[in-house]
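Shown next, in C-alpha cells, is the structure this report addresses.
With one protein chain removed, the remaining protein chains of the complex are shown where they sit.
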Amino acid sequence: MAYLTEKTLSEVRRDLHAHPETGWKEFRTTALVAEELEERGYDVSLGANAVNVDGRLGVPEDEELAAAVERARREGAPEAYLERQQKVTGLVAEQTFGDGSGPVVGVRVDMDALERAEAMDDEHRPAREGFASTHMGEMHACGHDAHTAIGLGLAREFAGEVDFDGTLRLFFQPAEEGGRGGKPMSETDHITDVDFLLAVHVGLDMETGTVDAARERPLPNAKVDVTFRGEPAHAGQNPQAGRNALLTATTAINNLYAIPRHSDGKTRINVGHVHSPNPQNIIPEEVEMRIEVRGGTTELSDYMQGYAEQIVQAAADMHNVDIETELYGKTTTFEADEYVADVVATQAATVAGVEEVFDRGAFSGSEDASYLIRKVQQHGGEGTYVGIGASNTFGHHHQRFDIDEDAIEIGVDVLARSVRSV
Amino acid sequence: MAYLTEKTLSEVRRDLHAHPETGWKEFRTTALVAEELEERGYDVSLGANAVNVDGRLGVPEDEELAAAVERARREGAPEAYLERQQKVTGLVAEQTFGDGSGPVVGVRVDMDALERAEAMDDEHRPAREGFASTHMGEMHACGHDAHTAIGLGLAREFAGEVDFDGTLRLFFQPAEEGGRGGKPMSETDHITDVDFLLAVHVGLDMETGTVDAARERPLPNAKVDVTFRGEPAHAGQNPQAGRNALLTATTAINNLYAIPRHSDGKTRINVGHVHSPNPQNIIPEEVEMRIEVRGGTTELSDYMQGYAEQIVQAAADMHNVDIETELYGKTTTFEADEYVADVVATQAATVAGVEEVFDRGAFSGSEDASYLIRKVQQHGGEGTYVGIGASNTFGHHHQRFDIDEDAIEIGVDVLARSVRSV
Amino acid sequence: MAYLTEKTLSEVRRDLHAHPETGWKEFRTTALVAEELEERGYDVSLGANAVNVDGRLGVPEDEELAAAVERARREGAPEAYLERQQKVTGLVAEQTFGDGSGPVVGVRVDMDALERAEAMDDEHRPAREGFASTHMGEMHACGHDAHTAIGLGLAREFAGEVDFDGTLRLFFQPAEEGGRGGKPMSETDHITDVDFLLAVHVGLDMETGTVDAARERPLPNAKVDVTFRGEPAHAGQNPQAGRNALLTATTAINNLYAIPRHSDGKTRINVGHVHSPNPQNIIPEEVEMRIEVRGGTTELSDYMQGYAEQIVQAAADMHNVDIETELYGKTTTFEADEYVADVVATQAATVAGVEEVFDRGAFSGSEDASYLIRKVQQHGGEGTYVGIGASNTFGHHHQRFDIDEDAIEIGVDVLARSVRSV
Partner (left out) sequence: MAYLTEKTLSEVRRDLHAHPETGWKEFRTTALVAEELEERGYDVSLGANAVNVDGRLGVPEDEELAAAVERARREGAPEAYLERQQKVTGLVAEQTFGDGSGPVVGVRVDMDALERAEAMDDEHRPAREGFASTHMGEMHACGHDAHTAIGLGLAREFAGEVDFDGTLRLFFQPAEEGGRGGKPMSETDHITDVDFLLAVHVGLDMETGTVDAARERPLPNAKVDVTFRGEPAHAGQNPQAGRNALLTATTAINNLYAIPRHSDGKTRINVGHVHSPNPQNIIPEEVEMRIEVRGGTTELSDYMQGYAEQIVQAAADMHNVDIETELYGKTTTFEADEYVADVVATQAATVAGVEEVFDRGAFSGSEDASYLIRKVQQHGGEGTYVGIGASNTFGHHHQRFDIDEDAIEIGVDVLARSVRSV
C-alpha cells in the first residue's frame, strides 16, 4: 500500500509540512502523491511529462537538483517514482468516471515550500506538536502543504465515484513561489481540452468558513536574474585594467528605480539579492542581482520588464561588462469566468462549516495559476480561483504561519461539489 | 598701402585687441595680415588653402560664420581678402631669401580671441587708453593679439633681408582656443618640409625679460560636444511616452566622473555647458553638454576620450535616446628638440631686455601647436615652443588680462635671431 | 470713458491677445479692467489689496517687474491704476445689488499669458486678422484672454442689475500658469465670506455648445526651483579645489526620478530648465533646475515634494555645495459641490447655443483655482469649476491655439444665469 494511503488529510499535510521541498525540488512530494494516485486508478504523468521541460523558469543548478533527489530518496520517496520523474517535479493525474460524457474538469494545487526558517518554539503549533520543518531554512509558510492534501483528498473523493460522468484532471504544480512552474505547466497538452479549471488557495486573510468563489486579477509580474561579469584588477595598482561590474550594477539599479511611471496604471520595480563578493582592494569582477517588476496589466508588466532589460544591457555596454540574464519567474493575470464562479459560489454555500461566500476579491499579489486559467480560457473553457478561508494568527510567508486544518476538508468539499455540478 | 603697414607693432596689437575675433571667425585679422604680407612680397595661402577644411574642429554654424564675415567687412577687412578666404580663416605666408640654400624655418602664431567679457573700467589699461574690445563678450584675454603682432613684426624684419639664405614660413593659426585649429593646420603640405618650427607665446606667468626656450609637454586633451535628443511628453499625463534626454545625460555625467583613474599617470574629466531647456512639466527632450578630457600622455587622453564616448553612447541606448557627438577640439603633446632649443636659448640671451633664459618648463595646460610640432618631428625636422615673459597683474583668461607690450619687440627679436641661426 | 468700455467682448479679447502679459506682470490687463469696473460702479481692490503679497509664488525679479510696469505704461495702461497696483497684479471687484439680502457669489477668472512664441503665418487667425501677440515669446495660448473678457462681460451684465439681490464679487486672478497666483489670492479676506464660487475655463477639449458644470479633481502639484552653488576650479589643474554643482545636480536628478511609487495612487516627478553654464574646463560652480511633482491627492503631492526636497538637500551635502530652493508654484485639488453644480447645469441648459451639458469631468492637469474653491468650502460655502466648450483645432499651449469666440458670450450667459439662481 502507498505510503500516504492510510493517512488522514491532516496527517498528510503534517508529513509534507515536516518535509518541505522548495521549487523544482518537490521530488518526495511528487513521488508520494503519484504513488497513492496510481493505486487509486488515476493515470499519472510525472515530471517531464507534466510540464514543458524547456519552458521551466528559475530552475536550480543540476547539482542542487541531484542533491534534492538524493534527499527525497533518503526520506522515503519510492525509487520507481523518482526515476520516472527524470529530475523534473510536478504531476498531472486523471481519471474518467461514469460514461465519460461530461466535461473535463481540472483542479490545480501547488506543492512547493519557501526558503525561510520556521519558528521552533512552543508557541508555534508545528513545533509544539512535532511536525515542524526538519530542514533548516525551508518551510511550508504559504499553505501549499494543505493544497497538496486538498488535491489528494479530492482524488480520494472521486475514486470509485458514480455521481460524475466526466473527467477529473488534477494538476499538482511545482514551483509556484517566484512564479516559475505555472507557465511551463500551461504549455502542455494536459491543459488544452480542460472545460473548467478550478485553482485553490487556503488562507488569503479570510477566516475559516469564508469562501471567495472567484479571487481574480493578480498583478502580472516578472523576475529577472542578472549576473554582471567584468574583470578583476588591483584597485591600487591598475584600476583601469579592471572592468567594474559593481559600477555597472549600481548604474543599472539607479536607473531601474527611475523607469518612468505609466499613465495606464500601476507599475512596480525592485531589486534584491545583490552580491558583489570582491575584496575592497580588487576592482569588482562579478555582481549578481535579482529584479522584480509588476504592472497593473500584462502590458504594464511587459513595459517594465522590457525597459529593465534595456537598462541592464546598456549599463553593461557602458563599462564593457558581460551580462547573463535569466527569466526567473513570470505570472500573468486573469478574470474569473461567470458561469463557473457562480457554480462554485452556489455549491460552497451548501458545505458544512461555510458561513460566508463572496466572489471577485482582488489579489494583492501575483499568482502563476494565471497562466493555466488563461490557457483554458483561450481554448474556450472557463476558470476560477477559489479562496478557502483558514483562520491564522500570522500572515503568509511569516515564520509562524500555520493553517486551521479544518480548511482542508472544507476545501475538498467545495471543490468536489463544484466538480460534480459544472 | 595696406591698412596695417604704417602702424607700429604696438598699434597693430591694439587695433586687433579692439576687434577681437573668436575661433574660426578671424576674418578681419586674416585679411589685414594677408594684405600687408603680400605687399611685402610674401606668398600667402589663405583660409581653405591654409588648413585642411574637412579636418576643422569646433566650427560654428554657417549663419554664425556668415555674420562674422559681414562684421569683418563692416570693420574694414579688404573685400578681396575676404573672398579669397572662402569662409575659412587662417593663413600661411612664405618667402625665400638669399640663395635659398638654407633651411625652411616655420614660425607659428595664433590669432583668435576668447568668448568672455572684458573689464571696462579705468583700472584696466585697454579701457583707459581706448583700445578695449568693441564687442561685448569677446576679448583678447590670452595675448593672441600680441602673437599676431609678433608674427607680423617678424615678417617685417625679414622683408628685404640679406643675412638669411633660407625660407621663412609664417603660420598664422586660427582657433587655438579649445584646440580646434592646430590639428587641421598640421594636415597640410605647408608643414611637411619645415626643417625647424618655432611656436611662440607671451606671458605664461613669466616676467618681462624672461625667456623659456623650450616650453614643452602640454597636457593632451580632447573636447567632445554631445547633444542628446529624446522625445517630449507631458510629465503629468504620459510620462512613459517621452524619451528622457535629461535622465540620459545625468546618468552619463555621473559615470563620466567615475571613469577609473589610470596607473600610467594623470587623467582628467569635466563636463560643462549643460542645457536642458524643457519646462518642468515636459519630459526633457533635448540636452546639450560639453565634455573635456585630459591625460598626462596622448594614450591617457585617448583612454579617457574613448571611455567617455562609450559611456555617452550606452547612456543613450539605456533610455532610447539619440545622440550626436562632435569632436570640438583636440590637442596632443610634444617634447622640444635639443638643437633648436639650444639655438633659441643662445640667441635669446643676446637680446636687449632679456635677463633670464631657461628651458624645459612644463605646460600646466594644453596647446594645439603640439600637432604642428609633432608633424615636423615626424618628417625629420625639429621644433620648440618659445615663452616670452610679459609682466601682467592678472592671469591669462582673466577679464583684466593685459600684456606688457615690451614683450612684442623682445619676441620678434628672439625669433628673428633664432631663424637666422638655426 | 474707460479704454475698454465701448469695445465688444470679442474686441476686448483681441486687444488682450495682442498684448499678452505673463504671470505677475499683468499690469496693463489689471489696470484696464479696473478702469472700466470702477466706471461701472464696482468697488475695486487692486494688486497688493487683492492678493497676499508675501504669499506670492514664482515672482519675477524686481527689475523684470519694473520693466513690465514700464511696458504697460507705454501700451496705454492708465497711470493712476498702475500706481494703485504697487507693482502687484490682480484685482477683486464687487458690487451689491438690490436689497443685498442674497448670497455673495464669487466668479474667478485668470488673466496671464504663457511664455511661448505664437505662430505668425496666415493659417493662424490671430496673425491673419491682425491681433497676434506683439511680444515675441509671449502668447495667450490657454484662453485667459477670453476668461478676462468673460469676467468683464459678467460685470457689464450686472451693472444696473435689478433681478439680483446679492453681491457679485469678481476675482481677476494673476499668475495661474505655474500655479502661482491662486494660493496668495485665497489668503485674503475677499474669499472668506463667499457663499458660492464659480471658476470658469474655455476649451478643455470640448466643442462649442458643450458645458461641463463641474470639472473637478485636478492633480495637486508643486513646482520647486533649485539653484546649486558650488565653487569653480580649473578642471585640469585643480579639480579637487572645486565644489561640483553639476555632479550634485545629476545625483539629485537620478534620485528624484527614483522616488518610490506610492500605493495610495498616482505620483509624478519631472525636472526641467537645467542649466550649468560653466565652460568644460572649469569645475561647474552653478546649476539651476526646476522640479515639478504631482500626486493623485494632496498627500501624495506632498509626499513627492517632501522627498524631492530631502534628496536635493542631501545631494548638496554630499558635495559640499550650497542650495537655494524656492517654491515656484503649488496647486491643490477639490471636488465640486452638489447644489451649486446642479444650479449651473440647470441654467446652462437654458442658454442659447448650448447643446450638451454634463458634469464631473476630471481634470487631466492641475489648476490653482483649487485653493480658492477649497477656502470657500472650508468656510461653509460651495464651489464649482465650469468648463465652456470652444471648438479649436489646436490644443491648449500650442503655438496655434485659438478659441471660438462664441464661447465668450456663452460663458457670460451661463455664469450670469447661475449667479442669479443660486
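As written, the chain order gives the labels A, B and C, with residue 1 at the start of each chain.
Simple rule for what comes next: contacts are C-beta pairs under 8 Å (C-beta built on N, C-alpha and C of every residue); 3 or more make two chains touch, one makes a residue touch a chain.
Keep in mind it's a predicted model, so treat the numbers as computed, not measured.
The chain not displayed here makes contact, within the full complex, with A, B, C. Looking at A:G100, A:P277 or A:G380, the residue that reaches the missing chain in the full complex is A:P277. Set against the missing chain, the residues B:T267, B:T297, B:S370 or B:S418 yield one that touches it, B:T267.
Of the listed positions A:L197, A:V287, A:A314 or A:A348, the one in contact with the omitted chain in the full complex is A:V287. When you scan A:A235, A:L300, A:V351 or A:L372 for touch with the missing chain, the hit is A:A235.
Here the missing chain is touched by one residue of C:P60, C:P239 or C:G296, and it is C:P239.
Checked against the full complex, the candidates A:V202, A:I253 or A:A369 give a single residue touching the omitted chain, namely A:I253. In the full complex, subunit B touches the omitted chain through residues 254-255, 257-258, 260-261, 266-268. Even with one chain removed from view, subunit A keeps its contact list with that chain: residues 219, 221, 223, 235-237, 239, 244, 246-247, 249-251, 253-254, 257, 268-284, 287, 290-292, 294, 364-366.
Mapped onto subunit C, the footprint of the missing chain covers residues 237-242, 244, 247, 251, 254-255, 258, 260-264, 283, 303, 310-311, 313-315, 317-320.
The definition used in the following text is that only the chains that are shown with their structure count from here on.
Although subunit A and subunit C carry the same sequence, what matters here is overlap: shared residue numbers make up over half of all numbers found at their interface. Think of the whole protein's Cα atoms as having one middle point; the chain whose own Cα middle lies nearest to it is C. Subunit A and subunit C have Cα centroids lying 53 Å from one another. In subunit B, the residues that reach two or more other chains under the touch definition are 237, 239, 244, 247, 251, 254, 283.
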